[in-house]
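This is the structure I have questions about; it appears just below.
Of the protein chains in this complex, all but one are displayed in their positions.
Going by the order they are written in, the chains are A and B; count residues from 1 in each one.
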Amino acid sequence: MSEKFDAIVVGAGPSGNAAAFTLAKAGLNVLQLERGESAGSKNVQGAILYADALERMIPDFRDSAPLERHIIEQRMWVMDDDSFIGTHYRSEGFNKEPFNRYTIIRAQFDKWFSGKVQEAGALLVCETTVTNLLRDDKNRVVGVQVDREGGTIYADVVILADGVNSLLAKKADFHPELEPRNVALAVKEIHFMPQEVLQERFNIGEEEGVVIELFGKITNGMMGTGFLYTNKESIAIGVGCMLSDFKDQKTTPYALLEQLKEHPSIKPLLAGGEMKEYTAHLIPEGGYKTIPKIVGDGWMIVGDSGMFVNAVHREGSNLAMTTGRMAAETVIEMKAAGKDMTAANLAEYRKKLDDSFVMKDLKKYQEMPEIFHNNRQFFTTYPELVNRSAHNMLHVDGVDKKTKEREIFSSFMQKRSLFGLMGDAYKLWRAFR
Amino acid sequence: MSEAPVKKGKKKFELDPRLAGYKGVWVFVEHERGQVHPVSWELMGEGRKLADMLGVELAGVVMGAPGDETRRFCNEAFYHGADLCYLMQDEILKDYRNEPFTKGLTDLVNAHEPEILLLGATTQGRDLAGSVATTLKTGLTADCTGLTIDPDNRSLAATRPTFGGSLLCTIVTLNYRPQMATVRPRVMAMPERDASRSGRIVEQPLGMVESSIITKVLEFIADANQDKPQLAFADIIVAGGKGMKRPENFQLIWDLAKVLGAEVGASRPVVQAGWVDLERQVGQSGKTVRPKLYIAAGISGAIQHRVGMSDSDCIIAINNDPNAPIFDFATYGIVGNAMTILPALTESFRQALATAKKAG
Partner (left out) sequence: MHIIVCIKQVPDSAQIRVHPVTNTIMRQGVPAIINPYDLFALEEALRLKDKHGGTVTVITMGPPQAEGALRKALSYGADDAILITDRAFAGADTLATSFALAAAIRQIQKNMPVDMVFTGKQTIDGDTAQVGPGVAKRLDFQLLTYVSKVTSVLPKEGQIVVERRAEGGVQLLKSKLPCLITILEGNNEMRFATMPNMFRAARHPVKMWNRETAGITDEDIVKIGLKGSPTVVSKVFAPTPHTEPAEMIEVESGNPKDIADTVLAKMFTRFPAVAKEIARRA
């Protein structure tokens, strides 16, 4: 006797958990299948939790979720080989409850979220991989096939939340092979140090946190960024670049991370720390233009699997949770109205996304990946130029300021030419528009 | 983590006066089919050191069938350092069985009250030690790599690896007697054998009837000798790890071993993958070896393997990862492809042997 559920969610990361939670809370019979040994075990993230996305599902999550620090300061550093020029924003406003962003440890958080999902009534089975989608004679998806004996399971709808490398979606021809240009490979380490040292070093209190976004020569001309987050008693530091760039340049991600850790502005931040964890992961970077079809007869796609990542603002987990929730809400609506899970009906999900920040933000930045791909000067020349200009300006050496300004201007002209500068300005405008 | 709790703080320790009468170091002499297991003599050597530190006598415990054989074992115990030997002879003890041996050994302990009892961590030793410790309600520390006496309180401090071997811990049994410990074969050195030494034999009957013993030995099926690897006592070992890439490549290990007359060993992943027999596994959950020469090809040298072979006199490591941990402690390191280095070594050794043969 094969089992039948209202919905099967494939994957127990943030998007899958959001979908399964929402469905279970509404009383639907949900099965969640995870191929890893536990919820989120295959997941890697910086990690930052965006409270807003989670609040809409679990308003009181702060009571029990494992949270590291709430973020009160954001730093953005544009780096040269041995210097950086940066912007900091720190606000007491971020210190007023309810807090808006937190650093978290991905594995612990996913376990907690999964606990909530199961409390809500979903059935979670781990270490089980979905090998195929089952279809009826009209090519509608009616269930899944897993890699275990007796593994034919039916459902009214299957929600694919199986991550950036969704083999299932590829197999089902829902989206094409992931191209190296559209995905980044990121590596991350966690360094442990005494809480007091960490807090002193970053000028933060017991629960406060800092996020540093890193950019510039640290990626050796490749398209990518780095980050440094403060957890309770550890620092997460990582760097990622487009997979296509790694392939072309033949640098390894760990070599890049080692180099980053040696940067004179970064090294002291890690001093005395004990490195205890090392992980790597792929991140969707292609943006709006790479979003595949996300609904079909009997199926939907949420999270990384649908390329829902805003690379510019480094927002991925909130998009994951939001798409998961909206997909679930669509299913709940259809069920309540007694409608079938056809592509036409489920298209309501796409509508919800279009009306939300999810699609609006992704659309806004849709040109970004291509522009940055073709304009490496943003990763090398400009960081160099702005750093050297700052150095020049701040170096008191008897040269008058007007001459300095002229020097700076001519250095820009020399490197980029007037035409180039104007072109770059235009490209940036296009990218951010 | 080790299964013993961690003691906090160290205050001056007073032994329960009821236990003060427990004196002496005992070593259980294990034998099978007319042969004493060498681990018993290795333990006798250690026991001698402990007994000397405590200023007490060292005793062997021999249990077996009536006749001359067990008496010979007692003499061997003296040659290896024992002052006396407890002898229990009974037809029931002809083959090892848990029930009679447990009763016999616990009776001996209760009658003569040793403070320390050591057994080899063999299948027989571990079977017996666990049962005896539970019967006596005393502490037992397994697979020790170091044994010494704490001068503050005359108790046995047993050191063993923990958490995969990356750390060591010292375990004590404070207010229970006897303090029991097992040690794996080849971890302790074999002591000198002095055939001029003698000692006294103390006999004690078993006091059981065969009909009361439930488990019977139907048969003993000996292993076919040529197939059984004798890694623990091999003087030259050639071992391969996952770096050999494919099971077919393991033939290169066998080839070199053949030329050297060496035993073949392997790391755990290779054994788990089924490339070689479990008997050939070297490491924390496999065998401890102490050869004169250990050649490791495609083995990373992770701690679990290292603890099984780090006492080798000379280690030649071949690995194409220059950062492999094995280069931290090997004698000679070769960064290269094992698949080309091994045949070259085989040929060079072949020539060396040919030269030696001509010279000899």
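Quick note on the criterion: contacts are C-beta pairs under 8 Å (C-beta built on N, C-alpha and C of every residue); 3 or more make two chains touch, one makes a residue touch a chain.
Note that the structure is a prediction, hence the values are computed from the model and not measured.
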Visible chains that the absent chain touches, using the contact criterion stated earlier: A, B
Option from A:I8, A:I72 or A:L124 whose C-beta touches the chain left out: A:L124
Option touching the unshown chain, where B:V62, B:A157 or B:V282 are the choices: B:A157
Residue, one of B:L15, B:M53, B:V202 or B:V335, that touches the chain absent here: B:V335
On chain B, residues whose C-beta touches the chain left out of the figure: 1-7, 10, 32-33, 35, 37, 95-99, 102, 122-124, 126-127, 129-131, 133-135, 137-143, 157, 161-164, 166-176, 214-223, 228, 235-236, 260-261, 278, 284-285, 292-293, 300, 302-304, 310, 313-317, 323, 325-336, 340-341, 343-345, 347-349, 352-354, 356-357, 360
Residues belonging to chain A that touch the chain removed from view: 3, 37-38, 41, 107, 123-125, 128, 146, 148-153, 190, 192, 254, 258, 275-278
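Simple rule for what comes next: only the chains that are shown with their structure count from here on.
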Between chain B and chain A, distance of the C-alpha-averaged centres to the nearest whole Å: 53
